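With one protein chain held back, the other chains of the complex are shown just where they sit.
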Amino acid sequence: MKDKKTLGQAMQTQVKRRSVLKAGAAGVAGGMLLPGTARVALADDKKPLGAWPAGAEGDSVFVGLTVDLTGPYSAQGAEQKNGYELAAEQINAGAPQVQKISPLLKKGILGKKLVLGSADAETKPNTGVQAATRFIHDNKAMMIAGSTSSAVAIALQKVCNREHTPYFTAISGSNETTGVDCQRYGFRLCYFAYMACKAIAPVVAKELGKDRKAAYLTPDYTYGHTTTQSMKEFTEKEGWKTVTNQVHPLGAKDYSSYLINIANTDADVLVVVAYGADAANAIKQAKQFGLLDKMKIVIPYMSAYLEKEVGADVMQGVYAAQGFWWTMEDHNPVAKDFVEAYEKKYGSKPRDSAMYAYLALVLWADAVERAKSFYPVDVVKALEAGELRDSPVGKVTFRADDHQGIVDFPILRGKKPADMKNPEDFFEVVQVVSGKDVLPPVGLLGCKMGDYV
Amino acid sequence: MRRKLPEMLVGLGLLAAPFVLPALGMSPDLLTRILIWGLFGLGFDLLFGYTGLLSFGQAAFYGTGGFVTAYLLTDGVVPNMLVALVIGTVAAAVMGLVIGYLTLRRTGIYFAMSTLAFGEMFYFMENSVFKDYTGGENGIAGVPPPELSLGFIDIHISSGWPMYWFVAVIFFLGYLIARRIVRSPFGAVLKAIRGNPKRATALGHSIQTYKLIVFVVAAAYGGLAGGLLGLFQSYMPPDAFALDTSAQLVIQTVMGGAGTLLGPLLGATIWLYLYEGLQQVGNLGPYWKLILGVVFVILVTVFRHGVAGALISLFRRRRSLPADIDDTASTRVAGSLDIVPPLSTTRPGAPVLEARGVSKHYGGLKANSDIDFTLREGELHGVIGPNGAGKSTFFAMLAGELPTTTGKVFFRGQEITGIGVTSVCQLGMSKSYQINQLFEHLTVRQNVMIPVLARLRGRFRGDLLSNLHSEHLDSQVNAAIALVELTHHADTQVSEMSYGEKRRLEIGLALATGANVLLFDEPLAGLGPEERVMVVALLKSIRQGRSMVIVEHDMDAMFELAERITVLYEGRKLAEGTPDEIRRDPSVQAAYLGGMDDESA
């Protein structure tokens, strides 16, 4: 948790260490004046990397959060912040909940207190990059985390890679994040478009039938296009026909013209690829145009809170993939702990944003414990080691070749309002997909990892 | 030495910053970022603060320069960082030329809106058409850290303080250049364009060209700043092209103080410091932006000319300096004010200014019908007529301002019908206006400099880096000021002068163009009796070597001054002759004076 600070004080403390390190303009390299350097130098001949070893001195370590507090994804961003903070609280206390995930975690990480700092990324790549750089240079962050937009995530990944600081996305749907744009220091825990489409296609083919005609509403940016592409690929394999692909500008408010185009075809499934408020608007307007009377909705990659935004009435019968749904607590004790703790602290049920945030922080802490050091290369290698850990979505680990999380995730179907047992009971979990089964084969998405140093 | 004071202060500030500002919590990264915005703002301030052109599309150039530089360096097309920066800057300048040409045809809000539209189009193209080069919404990552190869040594500029110094040097150079531009003849014309574009045009400057050049300069500064951003972050973000970037530039410039060159730097400091700082304070969460908004509104409301503006006026008030005094001007007064020599094509005895069958119709309204008019060499010819007679319209056509519906106007044998005031002025004719058209926020000296500059340099000269003052210029300026007896007010800001003094300046501007034919539109308008006497005497005194046409309501003055008088009535020429002839003409009396009553003064 952050202490209240005055403006000047807050900035001063961040920078004080820097002033010690680099005597003004002279730019003394290497931090020869650091206390404790000698100890590290003796143990290994590791050169300073990123903010290490400076950030690992003292009795606390800093993690920088680049979350969207304002902007179109502020709901997801706020959630992520909650997830990270819950995890940090539990890690620092050595709570039994995190020990169920990582038995190595006792109070703090390697005995040090975990301190979080957050910055508003505003869903803008440059703002995120600015914040991350500041966290690394000024606060000596040992890890950076948080994202909703893939563009921001990819930018952050690249910058953190350059700075040799591990970075964890929270939400990033685009194939490229662990595909062509994969980075040695970037990790994506969450599921993404390829996995979601591969998983949901057979489910909807089974539930809705094999000879369906699909109309796509695709937002005009990389995530939109790759998701549509993946979905087309997998549904066509199941026998579906793609009737039309309506590409709309990102952030479009009025979908009437696209919906009219769709209504003019014989499509009977509407695939909504848009994310956030765009999806809410598209679906809402589709209902108003009467399209939902003859069309079913499929959402291959659903954003959190969409069900609240469109309402249970519209959501009933909708098939969607998401990272996590709270009713998974019925079959998963770790999920139960997580949902309970989150609801106790924040008064609402967590969505997948929060879960991924929480889990990523815990998994990183676990990796550090396994590496027995904060040295970035060791931590990365520990993450790549493939150790399985329990989580709210079952056993998870990272794949070494592309740093993609091997996570299970649910396919959901909207419940009829009459069947809802409480105001949050929007979905029925149709199936929990095995992440391993739907991962793209290594190299399919073009990942070429860089060096450790 | 004093005129170099700002440069020295800025240089000192840049040197001292790394030692002082970290105490306030400013990291080298923040300072470097501020300098990049400051550099971007230098060009924008030239465009907006000095020339008065508010553009909402500067991001287009920032992005162009940035992405060209980043692309060249990441793809290895151009390994030399400095060369890549230069190419990026040039690319941005070229874009500036294209967009400037399209948008500068309009002014004011239309100009602002069209720059906004083009900025958005660039953003769109960056994300679609040029995606392969710009990386689309991902931007270009992996821009190699800057490296200076000086033959015998390679300097690697790492992040942190070395990057700050690199950018600081470039900023300082940019600042020096901007200062030179501001204090050059070119810069003086820019300020005139901001103050009164119509008059600047009439005094002989081709203001469209000036505007275009300064637009290109601003684009170049933007492109350079963009290139530096990519190098600084090793990442070129797509939001460089966003409307947000253009807006942030405007915000920082106005908040810091436009027209000071350092306003954008100051504004960037405040804005970025708050931006970063507010997010670090306690548990503000998303409310940091709300507080930023409140602080911003307060700053803009309290500081009318931005923070820099407030500091400068504080500084000036302490030392009781009235205005932006130019103490580099020489005080020598020329023997006589130069007059443009007549065109060689003039036949002796031929009319100097001639209108043949000139008419102006506005739809059904006939403002002027079929007027013939002749002005001879050295003549002082008056034009009178009751209100609504069409004098102003006729005058505008005589001056080449307004195209005729029928008929032609000739200046020394050369047709000038509707060729525009700038050309006419360069040919040697100038008009003084009925309603003062002055540069209110400049001093008398700075006002008079504008027409003299046009005479000495022609309608356009790209002398951005030259010295403004020269003996010849200054002595001419002083001569003109002396001619209208405003020498003791030479360094007074025009807005602080009395109406009578302004009127004299109005005449002085026309004189300073060196015109050998002068048109005076009601020079005595609004003057008290003593001032009238002074101006009449002035008009008489300047006749040597000049031919003049005067429109006036003051009959006494007119009959005293004019050799010949033309009377207009309801758009037609009613009578023409010597003052005596006119005085006795019954039709004139009827039309003008309302019958056989005595003339009213």
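In this document, chain identifiers A and B correspond to the written order of the chains, with residue numbering beginning at 1 in each.
The rule we apply is simple: contacts are C-beta pairs under 8 Å (C-beta built on N, C-alpha and C of every residue); 3 or more make two chains touch, one makes a residue touch a chain.
One rule holds for everything that comes next: contacts and distances are computed from a predicted model.
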### Query
Absent chain per UniProt: "ABC transmembrane type-1 domain-containing protein", "Branched-chain amino acid ABC transporter permease", "Fimbrial assembly protein" or "Thymidylate kinase"?
"Branched-chain amino acid ABC transporter permease"
### Message
Using the touch definition given at the top, which of the shown chains does the missing chain touch?
### Response
A, B
### Message
I'm checking contacts with the chain that's been left out. Which of B:K289, B:R461 or B:K573 qualifies?
### Response
B:K289
#### Entry: Option from A:P72, A:G146 or A:G179 whose C-beta touches the chain left out
A:P72
### Task
Decide which residue listed in A:K284, A:K336, A:R370 or A:K395 touches the omitted chain of the complex.
A:K284
### Task
Since one chain isn't shown, list which residues of subunit B touch it in the complete complex.
48, 54, 102-103, 105-110, 113-114, 116-118, 120-121, 124-125, 128, 243, 247, 250-251, 254-255, 258, 286-287, 289-290, 292-294, 296-297, 300-301, 304
### Message
On subunit A, where is the contact patch with the chain that was removed from view?
### Response
70-75, 77-78, 220, 246-249, 251-254, 256-258, 260-261, 263-264, 276-277, 280-281, 284-285, 288-290, 305, 308-311
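Operating definition for what follows: only the chains that are shown with their structure count from here on.
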### Message
Just the number, please: Cα centre separation of subunit A and subunit B in whole Å.
### Response
52
### Residues of subunit A that touch subunit B when the two form their complex
2-8, 10-12, 14-15, 18-19, 22, 24-27, 69-70, 74, 78, 81, 117-120, 124-127, 129-130, 133-134, 137-138, 151, 154-155, 158-159, 162, 176, 181, 220-222
### Residue numbers on subunit B that touch subunit A, as the complex places them
18-19, 22-30, 33, 127-128, 136-139, 141-142, 159-162, 165, 233-235, 237-240, 242, 244, 276-283, 285-286, 288-289
